[in-house]
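For this depiction, one protein chain was excluded, whereas all remaining protein chains were kept in their positions.
Then we have chain A:
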Amino acid sequence: MFRLEVRTSTPAWFNLALPLLAIGATLILCSGLIALAGAGVLEAYGVMFTASLGDSYAITETMVRAAPMIFTGLAVAVAFRAKFWNIGAEGQLLAGAVASCFVGAIPMPGPLAMVLMALAGAAAGAAVALVPATLRVKFKVDDVVSSLLLNSVIYYALMALIEGPWKDSFSGYPISPPIEDSANFPVLLEGTRLHLGVVVALIAAPLIWFLIVRTTLGFRIRVTGENPEAARYGGIHVERVLISTALLSGALAGLAGVGEVGGVHFQVMSDISPGYGYSGIVVAMLARLNPLGVVPAAIFLAAVMTGAEAMSRATGVPAFLSDVIQGTALLAMLVALLFTAYRIRRVGAAR
């Protein structure tokens, strides 16, 4: 018989081992579905791997997909550290996309446009995140629910915009006008879509890590998240910390939208995000809320997404498998997290 026993300490290597364990378990579990769809498991995973990480072009494509998830992953990691349950990265991303598209369409010198797009997108994301944070701080409204529901509000507002004032009068498609060419983020490698925003995302991760680990704001975020009562007793303005966290988190999610507009789509349409905001939650959990871990976690999910399409074409397994893998990975990680608090002990068989 086995039973769970409380742990007093968690070995450091768990931080690496748990996500790997979760990913391993996920791939094994999902191989059942692949087999069910009538394809060879190894073949399918093989195609997924080559298509996402097999050559340098594939890698750049994966990185382009990883960038928004790095931002949303950071957004969620920062928020969850303070136990501000921001499930609204998706809406904040969309708001950032709309704001940056709006700014990018104004003619001005390219570098200025890019900076202003980033600022506008970050501000829009932050403004959206401020809503659930304020509701929670002022009226004790549950932030999971309010931030989640706000996603729909933002999504339909975006739809109203692209079906209404922004609608392309020429083609009649529900898409926004494109941003100025000069505002398009520079491509870093000729012949790929690897744009400046990807690099910014990669730089953002260590910056956020530094903020969490080395600054007083980061200290306050950590303490507030772990024990708000002790934080308050220690003179930390818990409400102020929650609001700051929300602004930071929303701004990061907004930047995800900026990157998609400035570096990938150059305009806004209804499917500008295939759920990058929600994937951010999976990314942050796989990273165990460590900003540095967000990068590999986002790359993993991006690889699954890119690979799933190729796999679908090659083997006929529906590309929805990518969503299943994401969901399973989150569940597997949540189960794996159990082992940070508990250990399994073997108890001798009954007498």
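One rule holds in what follows: contacts are C-beta pairs under 8 Å (C-beta built on N, C-alpha and C of every residue); 3 or more make two chains touch, one makes a residue touch a chain; residues count from 1.
Operating definition for what follows: contacts and distances are computed from a predicted model.
As stated in its UniProt record, the chain not included in the shown complex is "Nucleoside ABC transporter ATP-binding protein", which appears among "Electron transfer flavoprotein subunit alpha", "Tetrathionate reductase subunit B", "Nucleoside ABC transporter ATP-binding protein" or "Isoquinoline 1-oxidoreductase subunit beta". Screening A:181, A:229 or A:271 against the full complex identifies A:229 as the residue touching the chain left out.
Mapped onto chain A, the interface with the missing chain covers residues 1, 3, 5, 8-9, 214-220, 222-223, 226-227, 229-236, 345, 347-348, 350-351.
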